[in-house]
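What you see is the complex with one protein chain gone and the rest in place.
On to chain A.
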Amino acid sequence: MKNIFVAATLTALFLTSCSSDDVNTSTPDNTGVTAPETYIFKRGGESSVSFGGQTTRILMAEEFVSALKDNTKSETDLNAMFTHVEGESDFTDTDLNASGKNIRSKVAASKDYFSANITVSNEIKADFDAWIAEQANIVFPNWTTTATSGVAGQLQQFNGGSTRYINAKGLELNQAVAKGLIGGLMADQMLNNYLSITVLDEGSNKANNTNDIVEDGKTYTSMEHKWDEAYGYLYGTELDPSFPVLGADSFLNTYLKQVDADSDFSGTANAVFEAFKLGRAAIVAKNYVVRDAQAQIIRENISKVIAVRAVHYLQSGKTKIAEGDMAAAFHQLSEGFGFIYSLQFTRKPNTNAPYFSHNDVQAYVAELMTGNGFWDVSNETLDTISEEIADRFNFSVAQAAN
């Protein structure tokens, strides 16, 4: 009898005191945690912020997506950049060549979404592999061919605009890769890996953070470092990462800026930065409820950036089709395609799920690429997808389109 009583008491206590799924009802104001003005955190007078690995991967991705527009590159060259091996001369930046990191190993590789979902992770990686292969083997050899429906090649935008290099379905594969990486690499690693309770609290991380036990030879606790690594995927190429100005890369950082520049979404960038600072301060203050609430804010806003850009580009593409500027339309639609692909890596706050599942995204991809793809995509298709995305994120197509 005593044992049962004790067990019941214990269980109840554990459920209330140890649950990692507490819904946060506090606001930053009454938590006692204060965010600093800038993302500067120190221990013993030294900075405790570190995210070199993230900066490295973003810089690798920069060189890689540039190379996707260099028709002298072979599939082997491109794959070598994507799956870089330490010491190989795949990049112009020797620091990147010396690095043991690569892009592909962190695509669709977050703990929350893919640690028990390797089959889908491999399918996603294979999509990137296939885009790279098609770019090298179909688009590059047709670099001077004029693209027509069903034929890969190039098309120039009206008024002496940019020349776009597309596959037989009108898709710029370099855009599919670049915008796909925004979700598949940056957002997935941030939202579903480093901001994940599973990762932040892994092993003894929580006890070590609570007791100020730092990593061997480092100035930070593991938990602080994980949070900083999430930060690095967004701000890692900023000139002064402690005070981001945005527009620093070709990936998430820049698209956060663009969404924030739309008056319908102004404040998004600030919300993300404030949440990162407050969450990091909460870790220092050992306040994990506040920390987790900030992770939810970041998840919601970063997910929204991807959705807004997806809808924005589908709508711009529709406009350009109406104007008859197919090169411009394909460029817009290709960016949209990449952002739609990235939707499967978004994260609905307080859930373990994206706003659009892998299967949802596969269905959109199939719909957009059916037949001759963008050459004959209908306004209805573009509008329907736009509305479905906007609905699920609670904004309007018109808000995203302008």
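FYI, a residue touches a chain if its C-beta (ideal position, glycine included) is under 8 Å from a C-beta of that chain, and two chains touch if they have at least 3 such contacts; residues count from 1.
Following the convention adopted for this analysis, contacts and distances are computed from a predicted model.
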Can you tell which of "Glutamyl-tRNA(Gln) amidotransferase subunit A", "ABC transporter substrate-binding protein", "Peptidase M75 superfamily protein" or "Fe-S cluster assembly protein SufD" UniProt lists for the chain that's not drawn?
"Peptidase M75 superfamily protein"
Residue among A:T31, A:T83 or A:N97 that touches the chain left out of view:
A:T83
Considering the complete complex, of A:S115, A:S242 or A:Q258, the missing chain is touched by A:S115
Taking the full complex into account, find the residue in A:E229, A:D260, A:E300 or A:E335 that is in contact with the omitted chain.
A:E229
Considering the whole complex, not just the chains shown, which residues of chain A touch the missing one?
2-3, 5-11, 13-15, 17-18, 51-54, 56-57, 83, 101-102, 104-105, 115-119, 122, 198, 202-205, 207, 210, 222, 225-226, 229, 232
